[in-house]
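One protein chain omitted, others in place.
Chain IDs A and B follow the sequence of writing; residue 1 opens each chain.
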């Protein structure tokens, strides 16, 4: 479920697989990726931005990944490419491939009658797979997962330990869910009557697409009647809360601790910052960025960046800001008096 | 633990059980609830608010629930009632009743000596029930729950998978706790001494009343000395944090990601919005509403709505707001100068 011990590759092999222009000996052996600062001989490092160029001097890396325009910044063996950060991602995938546990159902897992588990799937100890659930080819369940009745995990889906998938929910291909995440618990559906809350059965599902990532302890509620939908390629960080009947558009990324209230629709290719909050029952257009900690209270129709960030300041400065904010009514009144005062003076002059 | 496949009911049966006035054939068979938009033949839909009335035109629902005043808005078979949203909740409960797993202790659960499990209770696989714990009639534990020593779950309490109840905590009747919730972990009790933190044993309990709902991955800390108390009928959404020695009054509802710091008391019938934060050691009166994301820093003595929301804006507009806020000191000074200037002028005139 995690990266295996890196396997050594010659620089020539890396370039043969990932492209880029090699400057230096093709036979240098790379055993892993590292930052410029912590690299040891045998490591491949990278320069993702010009501000790190000066770290090239002290690095002990055996080779570096560089943007083509910066090819002259070092005499180290190097791979020149269009996007060093993407190249780093690809090289790291090559050097530290995901290690899958061997196929098979652990003898201490419980598979209920009528569940289908592909022979290439791997089910860890203490997993419970409910009646009618289907686990596709090469699906991996970490220890202690609970898969509800009639849930469906498509091929190559991987779950960390202690993940819960409630009944009838669907997890797409190659989707990765980290430990403690909960998919498909009841949405917060309550009808008020005479000072009490009447529970509304949540009969929709959660449907998660392909190539999605769901962070540790993130929760995605099932729909009240219709489904909650996470489209293909969406990336959710840790401790995110997705309310019932939300739809997250394809390839949108949401950072940790964000919360999306019920029935909201977020477009494709959006970027939602950490701890951002989005009100329920609104719509966010494609390619919208919401900055960390901001609270979106109404629909956003146009791509762009939206924010309401109050940066922390030394206590005394903030106290003054707050006092000023609260004194605005009085300040406004004083300006009005000044305006009226000068007006009346003007009037007097006119007379 | 979740809603079963809906069981078909004739309209006449529904009205016989739930009340309301039936207009149309009593023999129409209803197989489930749906929204007006996604309803198929066989579905019962509802109009919770006048703004959805126009969706009546296109709906394929076999019948709809309507407020009495709106009975003329469609020619579809319909149930007229006082509160269509409450009726929807009741009808959904009728059509999709909670499905309980069969009674009994799974052979792969561990029940420690001295624990009492009612014969009608259902204990899932991989549950651990500690010494002296008591599980009442019809209690349901999902897979992988950990129930600490001397904990008590009253009749009809239901826990989703991977719920932890720490020792000596009490869960009331019919209370429903979703996956990953943690009841009774240590409160954050630390005494500072010479730059280190000394742990304060947390010897109180968590006592949860009847008919409470606790969302997925919500955490409720045990008291330091006295108990943390969640009164009857409280509804807690996902990922809420309740600090030690908090008391939440009956029938208060708290939306996802809210946090209540230690020793705070919240009244009855309050509504706390998503991601709202409430400071420790304060008191909130009954029937207080706190809007989503707001931070309550001092006690609230009077019912009403309290808020401090900054809605996100396009980046440029927000930057201007922030610059204005920070420029207030100077603006205030300029107004003072204008006032002094005009005053001195006035004085001169008076002379």
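We take it that a residue touches a chain if its C-beta (ideal position, glycine included) is under 8 Å from a C-beta of that chain, and two chains touch if they have at least 3 such contacts.
Keep in mind it's a predicted model, so treat the numbers as computed, not measured.
Asks: Please identify which residue in B:35, B:62, B:228 or B:241 touches the non-displayed chain.
Replies: Of these options, the touching residue for the absent chain is B:241.
Asks: Touch as defined at the start, partner being the missing chain; which of A:22, A:53 or A:328 qualifies?
Replies: Reading the full complex, the residue touching the unseen chain is A:328.
Asks: For the chain not shown, which residue from A:144, A:167, A:209 or A:243 touches it across the whole complex?
Replies: A:144
Asks: Which of A:122, A:228 or A:293 touches the chain that is not shown?
Replies: Residue touching the chain left out of view: A:293.
Asks: Please output the residues of subunit B touching the missing chain, sorted low to high.
Replies: 108, 110, 126, 128, 144, 146, 148-149, 162, 164, 166-168, 180, 182, 185-186, 188-193, 195-203, 217, 219, 221, 225-226, 239, 241, 243, 257, 259, 261, 277, 279, 290-291, 294-298, 304-310, 320-321, 324-325, 327-328, 331, 334-335, 338, 341-342
Asks: Could you pull out which residues of subunit A are in touch with the chain that's been left out?
Replies: On the subunit A side, contact with the omitted chain comes from 2-3, 6, 32-35, 38, 83, 85-86, 88-90, 92-93, 96, 98, 106, 108, 124-126, 142-144, 160-162, 176, 178-180, 213, 215-217, 233, 235, 237-239, 251, 253, 255-257, 269, 274-275, 292-293, 309-315, 318, 322, 325-326, 328-329, 331-332, 335, 338-339, 342.
We take it that only the chains that are shown with their structure count from here on.
Asks: Can you work out the whole-Å distance between the CA centroids of subunit A and subunit B?
Replies: 25
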